[in-house]
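Omission of a single protein chain aside, the complex is shown with its protein chains in their original locations.
A and B label the chains in the order they appear, each numbered from 1.
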Amino acid sequence: MRKFFPVDSLARDSRFNQITMSQSQADPRSPLMAADTDKRPKANRLQPSRPDASDAARSLMHGIFVGEIQALEGAGRTCHDFETGTEAPFALKLDMARQAWDEARHVEISVKLSEWMGSEIGQYAENTVLFEAACSTDPVLRLAGVNRALEGLAIDVFTTMKEFGGIAGDPYLEFCEDWMLADEVTHVKMGSDWLRRITENDPDRRKKALEFQSVVDKIFSFGGTRSDSQESPIGLARRFRELAGFTDAEVEDIADVSLRALEERKEFTRQAQADAVEQFAAS
Amino acid sequence: MTATVEPSEFKFVSFDADLIASIADGLVDVLGIDRPVHVIVDEATPLARTRTEIGDTITIRVESGAFEDARQPRHQSELSTAATLARALLRARDRISGGFGEAPADDDLDLRQIAAWEVYCVGRMERLGVPVNPQRWKYNFRNRHGFNDIADAAFERIWAADGLSWGELEAVSTAGATA
Partner (left out) sequence: MADPFKPRAPFAPWDRRQLPGMFDVEETARRVGNYKWAEMKLFEALGGWIATVPELDVKMRLGTHCYHHAWHAELWHKRLPELREMNPDRLTLPANDAMVEFVAALTEPEAPETTIEKLVGVYRVFIPHFISAYTFHMNNTSEITDAPTIRTLKLALQDEFDDWRDGEMMLQSLIETPEEVDRAAAHHAKLEKLMLAAGGIAGPGSIGNLPAVKGN
């Protein structure tokens, strides 16, 4: 078995259809551009008051499900890809093994919740961006990508879903998301602690890792899917991020990056639609 | 009668207007719709909302996500197309055929009412042979009526029903949301 597994080789059964981030980003459509009406205000935040709330929640739950699979795979690969001692401390690898178990449970929970919500495995495309962005060949960058960016995103998503379940009165959703949220806060904290410890005497490496995290955070904002704006389906979970060890300044940075991603996506959509119209006219 | 589709060619998605028209035609026959159908697809958004206007023609406005294959973004799903159009046409037939005179206009329906009417449509669709996942609709019904046995009993009643009037549908739905 080789070290460093490529994203396009992630093994799946026939129900799954994988797409890359670039394929997803090439879509000239965006919910951000949906027409506003008196009856249906343009707030995309995932809340039960959204008319399409149930379908949107089902779609997000499937996204969580495949995201948890990729997180499981990422944690497992960190156990394998780095030599103990010379490339990664033994205790770090133990933490990653623990995380693999946690992510395996999250996959189990997501499957059960998806059934509860009326979805089927593979019903939606699987965007492989999480594994793609999170699997650096430097263990410190990988921690920044997986444990701080990816798991940080998971905190935002689970907080949104937990609130959704609470408002809708869905006992299973709120219960399960609360448990998963507890695990994710632990994972982010784990990443923050390791990042600090490993780069304690290597400020350049720390800087590089934090820059990498910022890039991944922007990618994980999925063109405005996660931000403080009500136009984004997923909010930024400031309180839980604080519990997980993010400083106020770090949270503000992520907030800025996410809002920029939202605006860039809107601009991209406008341009892509104009281009498509032009191409269509020319053909 | 042949359904018409707008646009005839798509710029942002790989949809087939002829396929949409032929699916609509099939449903018009099966459901006994008495007037022409015109489908307008908004391909600029991946959302999946629909709006139906009933006049001499039934005009169904659909956002592209409603016809999309969720496994393959921007590609059309025949099943989703059929399911979306069937729900819209069943609602239209309810309004046309009587018994739904007191039903609010589409824009004035609240989310509970929409959920109940959807269940009434999808239950009938299943009996017509359109593949559906009942759990999906139960989940939506629960989100709008409550996660409890009373709401579930109302769901089962509406799902199995045929020939309801708006008053009857509303009564079951309201009772299902009281817990």
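As a working rule, a contact is a pair of C-beta atoms (placed from the backbone, for glycine too) under 8 Å apart; a residue touches a chain by one contact, two chains touch by 3 or more.
Quick caveat: nothing in here was measured; it's all calculated off a predicted structure.
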In the full complex, displayed partners of the excluded chain: A
Omitted-chain contact residue, chosen from A:R58, A:K93, A:H187 or A:R265: A:K93
Absent-chain contact - pick from A:G76, A:P139, A:G191 or A:G235: A:G76
Absent chain, residues of subunit A that touch it: 1-2, 5, 9-13, 69, 72-73, 75-81, 84-85, 90, 93-94, 96-98, 100-101, 103-105, 107-108, 111, 121, 131
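In the analysis below, only the chains that are shown with their structure count from here on.
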Between subunit B and subunit A, distance of the C-alpha-averaged centres to the nearest whole Å: 32
Touching residues on subunit B, where the partner in the complex is subunit A: 9, 11-13, 42-49, 63-64, 70-74, 107, 111, 114, 133-140, 142-143, 146-147
Residues on subunit A engaged by subunit B in the complex (per definition of touch): 17, 19, 23-24, 27-31, 33-35, 39-40, 48-49, 51-55, 58-59, 115-120, 122-125, 168-171, 273, 276-277, 279-280
